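A short worksheet on the structure shown next.
Every protein chain except one is present and positioned as in the full complex.
Moving on, here comes chain A:
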């Protein structure tokens, strides 16, 4: 990432984005690389041009004020880092895999001589090796004073290569005591003096001098960081040194005095720092997908915040009904409200309300559940701490929306609402009663009610209203029906239906084998159906009027989600590490829409997000998306970087997505770690959030002209259509019989009966089941 005074460039996925430093607005996007962008540097010869390198083996030269690609240099090797220097005009220094070594982790630094041609695309063949054994970390290589030498740190070695006498000097720092973590993490060279600053894993910064001596090199140690120093940067005048680490504190060291200034609480850990050419602005990029622009007097002047990438999404994806924002875990102990429409974080709500201290192994409170009521005026959150069962601390908090403060205000805190982990939580769906139901592993579910106005001076508070149990089984899920007349709580294999008014157990439903994983009531016209998925790969649909199994099918469902605005349900299934998506209505066991091989890996969380305006003119296959959009997050199975075990990024399966057939990347990593292709593909964002409208229209039209992908998807369901037509007749019959049974039940009102299934019905059901199965399996085969 590099920048000049007015513009800030940042590599994000396979794009280079240009931001304005003053307005935080996104100005351009430099598009053209086909793989992750690994490095950007300004062209020293022309300050309005920028070089960018990518893992696709090309270096591109851009005019970033207009966003035009000027030249492409084809190197042929995936490039890990790009360096250029004023002194070495026409030479690009690249870190590429060592040629003679098949081991891709072994990198070397090469100098590439750029041929002077006018062609747009140039193949660079002249590569001369400079230094072997380079760290894959792009921050571990740096040019020294006026390009006289290059310093590279790898492991426990610092190598300084002087171009004049073509000789590398290496120094090995003393490993004084056992357990001292002296590994180099980053390097920065003083622009005027012969001084190399290195960051270390133990949080120390060393300033090396006299490094052209064999023995009498010497260093000064600066120590403030208590963990790894991630990045270092000298200001262009060399008067100060900036360092950042995992503590999210920017430290400004005075170069020749032993004093420092710190700017704390910047958010996530600092991954990169760069300074504008005149030294007046610093920018830091953070691991939580944020860029901060800081003035040289250490005042934050601008923040560019993307979707916060937390460690994991413990809370489900939730929509705030008031702001229509997506709510999920953000910073540790916070909930973030993220506007999908504008791709911007609206605000952070501090749930835990404790100062977050970064320390390894420290058990932090984490928000694990969040739920809103129908109008978004109440929020319930659950936070817990403690990995072991014995020391788990759970807190249930209720928040009220305060109109004047435009934010949520804490109403009630319940310490240890349950004796064990809370497994699910849901709000009463209508506005008449404010009720929350929580289920926990201690075997009971509790209903919490907002008390009367007169209870306390501070207004009504929440209290426990009812504790329900069922045979000492552990409740796993709870769900209210759309009108709030029924509450379904699943206890392992059994689903119990309760009347939330009287807390009467109405009926139980059971479809062994397998515990219930997900539970969901149908909506609108399908509200008589209750759907559940089990751990034994069953998707079942009960008719609540008959209390009988309407249909069931055997698919490996990972997630079941209902669209709040329509009858549609979405099901994600995992097959051979590929996730398929089916959208259907509970009343007809036939998918409205299928998408095979949606992505690799398991879908973790998903949500239907209501659109602001229903979309009218879209084709049949994506009709289900006209009211809401479906977003989901993926947990990739084959992940190279365990630190990012969960990538949460939203992919919109929108008409735009289908039509454009093109992947868009969210700003994610700066010049970060090498991101695999798979990850890259997972980093797609909603197409509609990206662009200026004109650009989008252009693409839209273009894709209409060319793209055939949408049609392709369509054809598959239409083939199925014919097959399933026969079955439709049968299911119509079944519908009739169901109606008959419904009538019967109406007659025997109030009497709890386990519905008897006639032999004919049973046969029919079996048939349905069988046909369903075969139908789905052939679908999945195709």
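Following the convention adopted for this analysis, a contact is a pair of C-beta atoms (placed from the backbone, for glycine too) under 8 Å apart; a residue touches a chain by one contact, two chains touch by 3 or more; residues count from 1.
Note that contacts and distances are computed from a predicted model.
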* Refer to UniProt and select, among "Aspartate aminotransferase", "Rab-like protein 3", "Cirhin" or "Cell cycle checkpoint control protein", the name of the complex member that is left out. => "Cirhin"
* Contact with the hidden chain (one of A:113, A:209 or A:385) -> A:209
* Residue in contact with the excluded chain [from A:194, A:350, A:465 or A:588] -> A:194
* Structure fact -> Considering the complete complex, of A:143, A:217, A:521 or A:551, the missing chain is touched by A:217
* **Of A:145, A:421 or A:441, the one touching the omitted chain in the full complex** => A:145
* Structure fact -> Of the candidates A:258, A:404 or A:452, the residue in contact with the absent chain is A:258
* Asked: In the whole complex, what residues of chain A lie against the chain that is missing from view?
  -> 145, 174, 192-194, 209-212, 215-221, 226, 256-259
